[in-house]
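Missing here is one protein chain; the remaining ones are kept as they sit in the complex.
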Amino acid sequence: MPNLSPRVNLVLRSIVAALLGLGTFVARAADTMENAYWNMPKGVTEISHRVWWLHMYAFWICVVIGVLVFGVMFYSLFAHRRSKHPVPATFHESTTVEIAWTIAPFIILIAMAVPAAGTLIKMYDTRNADLTIKITGYQWKWQYEYVDQGVSFFSTLESKANAARQLHSGIDPKTVPNYLHDADNYLILPVGKKVRFLLTSDDVIHGWWVPDLAVKKDAIPGYINEMWAKIDEPGTYRGQCTVLCGRDHGFMPIVVKAVSEPEYEQWLAQQKGANAAPAPAAAATPAATEVAGAEPAPIPAASAPAAAPAADAAKPAAAAAPAKLGHDELVKNGEKIYASTCAACHQATGQGMKPAFPALVGSAVVAGPVDGHITQILKGKNAMPPFGPQLSDADVAAVATYERNSWGNHSGDVQPAQVAALRGK
Amino acid sequence: MATHAPAAPVETGSSRYFVPNPSVWPFILTAALALVVYGVAGYLEDRALPIKPMIIAGAVLAFYIIFRWCRDVAMESEHGSYNLQVDRTFRWGMSWFIFSEVMFFGAFFGALFYTRMLSVPWLGGDGSKLLTNLVLWPHFEAGWPSNGPGHVGGEFEGMEAWGLPAINTLLLITSSFTVTWAHHALKENKRLKCILFMWVTIALGATFLFCQAKEYMHAYDVQNLTLHSGVYGSTFFMLTGFHGMHVTLGTLMLIIITLRLMSGHFKPDRHFGFEGVAWYWHFVDVVWIGLFTFVYVL
Partner (left out) sequence: MAEAHAHDDHGHDHSHDHAHGPDKGIMRWIKTTNHKDLGTLYLWFSATMFIIGGLMSLAIRAELWQPGMQYFDPELFNQFTTMHALVMIFGGVMPGFVGLANWMVPMTIGASDLALPRVNNWGFWILPFAFTLLLSTFFLPGGAPAGGWTIYPPLVLQTGNSFPLLVFAIHLMGISSITGAINVVVTILNMRAPGMTLLKMPLFAWSWLITAYLLIAVMPVLAGAVTMLLTDKYFGTSFFNAAGGGDPVMFEHIFWFFGHPEVYILILPSFGIISTIIPTFARKPLFGYASMVYAMGSIAFLSFIVWAHHMFTVGIPLAGELFFMFSTMLIAVPTGVKVFNWVATMWQGSMTYETPMLFAVAFVFLFSIGGFSGLMLALAPVDFQYHNTYFVVAHFHYVLVPGAVFGIIAAVYYWIPKWTGVMYNETLGKVHFWWSVIWINVTFFPQHFVGLAGMPRRIPDYAVQFTDFNQISTIGAFLFFIGQFVFFYNILRCALWRTGMKPATARVWEGAYGLEWTVPSPAPYHTFEDPPHVTDAESPWAH
C-alpha cells in the first residue's frame, strides 16, 4: 500500500504491546474461565475437555484478530478524522496487500480446522463401548433402556418444578431446587466406562444434551443416532431437550448421575429385582422401572367385561383379575401418573386447553364406557399420543380411575385386568 | 420513456425506455390469489367458511386478470411500444424465470436422490446407520422402488419405463422439433407452415397429457401405486405431477400463441412472445428427459 505513513509503525508497535498485555490477562483469565457461569463448562470427559479447549482457542483467535483489525480501525477513526487529517489519501488498491490478507486468514483457519477435525473424529468413534443405553424422546419425556439388561424407565420433569412452571402458578421457581433441571428418574451411569447411547424419538425431533459430557445429538423419529461418553468423575450432570419439540419443549430435563462401578452394579441389580417381581403397586413411584420387552402378560381374556355397563365394570373384572386394587389405591396412584403424564395437556385441573386439548371434566369419553376410555389411553387419538407402550396395565387402570373420580366425574373404577383385556386389540 | 400512450413510437433518443401505464391488474390478481389460497386452506382444514365459492370466484377472477394482463402486453407489443431494449428485457426475464423453475424441480429431484441414495439404504442398515435397521426396522431390506420399512400404502408395482413413458418421451422430443420448425417458418415468414407446426406441437403435447393420465389411472387402479405409496409414490407423483402441470400450462400457452399467430400477430424478426413460449416448451422437455432417466429408467 503506497503512502503508508510512519504512523503504521507506531500502530504496529502499540498493537504488539497490547497483545503482550492481553497475553498475561489471558493466562490469568483462563483460570477463572473454567466452569464460570458465563462460559462453557469444561465438563467431565476427555472429549468435553478437548471441546472446551477448542472453544477457548477459537475464541482467543477471534479476540486477537478483532483487536488487531479494530485497533487499526479505531485508530484510523480517531487519527484520520477530518479535523486532524483534512486531505484524504487517494490510494484505492494494492494487489500485494489484498493477496496478503486473503492468505493470512486462510492459514489461521487451517490452524483451527486441524484440531477441530481431530476432535470430531474421536467423537464419532462409538466402537468398543462397555455398555449401551437406548434413549427415546417423547413429547415430553425421555425413556432410557439399558440394552440387554432388561431395565427401562421414563424420566420427566420433577413434580415440584412442574407445579411451579404452570402459568400463574404463584410458586417462585427460586424455591425449587434445580428448577427445570431436575427429573423424577435419573439416568444412572458408571464412571470410567465407555457408554454408547442410541438415540431416537417416538414422535417429533428432540435433542439430548448434557453440557458436562459435551454430548448433544438430535433424536430423529425412525432413525438411530449414536454418540458416546466416558465420564471421569462421579456427580450429577444436568441438561435439557435442545430441539424445539412443541409446547413443553422447555420442560424436558435430562439428569445423568454418574456413580462408581460397584454402586452402579448394585443399582442395576436392584432395578432388575424390582422388575422381577412386578407388584402392580410398584407403579406407585411414577414411571418406576419396568422390564423392557416384558409387557405385562395379558390376563386371560375370559375376564374381559366388554359388554359390562361402565358403572359396575369393576365387579366382573374383580372376580377374575389376580390383582384387584382398592379404589383409594387406584386414585392415589392415578393422581401421580396423571400429574406426570397427562397434566401437560389436560392440565392438573382436568380443564384441558381449548381448543387443542379437550377438558376431561364432563368429558363424554370419561363418563362413557370404560373400554372407550381405556382404548383412548392405550392407543391415543389424533394429537394425543398412545400411552400403551409407556404405562403398565396397573398404571392405565389407575389413571383412568383417577379421571373417572375427579373434578366432579363419577363413572366408576377401572381394574388392570380390563386394561389387559383391551391391550393388543 | 414515459410512453404512456401505448401507441407512441419508440427508439427515438428520448424514448429509450418503456414504462407501462399504471395498472390495477397486479393488485386484483393478488387479491384473487389470496381468495383461492384462503379457500383451499379452509378446505384442507375443514373450516366452516364459504369455501367453494371462494375458490371458484378467486380462480375465475385470477384467470380473467391474467387474460387481460396478457392482452395488454400483446397489444402493447403489436402497437410497437416495445423497443429492442424491452425485447432484451423480456429475454432476460424469461431466462431467469426458467432458471427459477429449474430450481423448483431441483428440490424434488433432490428429494428423489436423497431418498433413493441415502434414506432408504440407511433404513436398510447401510453406512453408519446399521443400528437404525437392527433396532428399529429389523426386517427391512432396502431396494428401489420402495415404500419404506412401514410398507406405507401397501404392496405396489413400480413404473415400467419402456411402455407409455417411452412413447411420451418420443412425443415430447418430437414436439420440441416441431416447435423449432414452426419458429423457423415464422422467421421465413411462412405463416401457414408455422401455424401448422404449432398445431402439431399442441397435438403432441395434448397426447402426452392424455398418455400421462392413462398412466396415472393404471397406476392407481392396477398397480396400487398411489401418492400414499411411501417415498416411491411420493417422488414419482410429485415429480411427474408437477411436470404434467407445466406441460398443461405450456400447451395452453402454445394455444394462445397459435391463436395470436392466426390473427396475424408477430413479425418474422420480432416475436418474443412466440420465442418465450418455445423456450418454456423446451424447458418442459428437458425436465422430462431428466424424469425419464431418473424416475423411470434408472
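Each chain gets a letter, A and B, in the order it is written, and its residues are counted from 1.
In this text, contacts are C-beta pairs under 8 Å (C-beta built on N, C-alpha and C of every residue); 3 or more make two chains touch, one makes a residue touch a chain.
If you're wondering where the values come from, they're calculated on a predicted model, not measured in any experiment.
Q: Tell me which residue among B:Val231, B:Ile257 or B:Val287 touches the hidden chain in the full complex.
A: B:Val231
Q: Which residue among B:Pro149, B:Pro165, B:Gly205 or B:Gly273 touches the omitted chain?
A: With B:Pro149, B:Pro165, B:Gly205 or B:Gly273 as choices, the missing chain is touched by B:Pro149.
Q: Given the full complex, what residues of subunit B touch the hidden partner chain?
A: Contacting residues on subunit B, toward the hidden partner: 1-2, 4-5, 13-14, 16-17, 19-27, 29-31, 33-34, 37-38, 40-41, 44-45, 47, 69, 85, 88-89, 92-93, 96-97, 99-101, 103-108, 110-111, 114-115, 118-120, 122-123, 127-128, 136-137, 146-150, 152-153, 226-228, 230-235, 237-238.
Q: Tell me, which residues in subunit A touch the chain that this view leaves out?
A: With respect to the unshown chain, the touching residues of subunit A are 1, 3, 5, 37-41, 50-51, 54-55, 58-59, 62, 65-66, 69-70, 72-73, 76-77, 80-82, 85-94, 97-98, 101-102, 105-106, 109, 112-113, 116-117, 119-121, 123-124, 164-169, 171-174, 178-181, 203-205, 207, 209, 211, 214-218, 220-223, 225-226, 239-251, 353, 355-356, 383.
We adopt the following convention: only the chains that are shown with their structure count from here on.
Q: On a C-alpha centroid basis, what's the spacing between subunit A and subunit B, in Å?
A: Averaging C-alpha atoms per chain gives centres 45 Å apart.
Q: Quick one: in the complex, what on subunit A touches subunit B?
A: Touching subunit B from subunit A are residues 134, 198, 200, 222-224, 226.
Q: Could you pull out which subunit B residues touch subunit A in their complex?
A: Checking each residue of subunit B against subunit A gives 122-123, 128-129, 131-132, 135-137.
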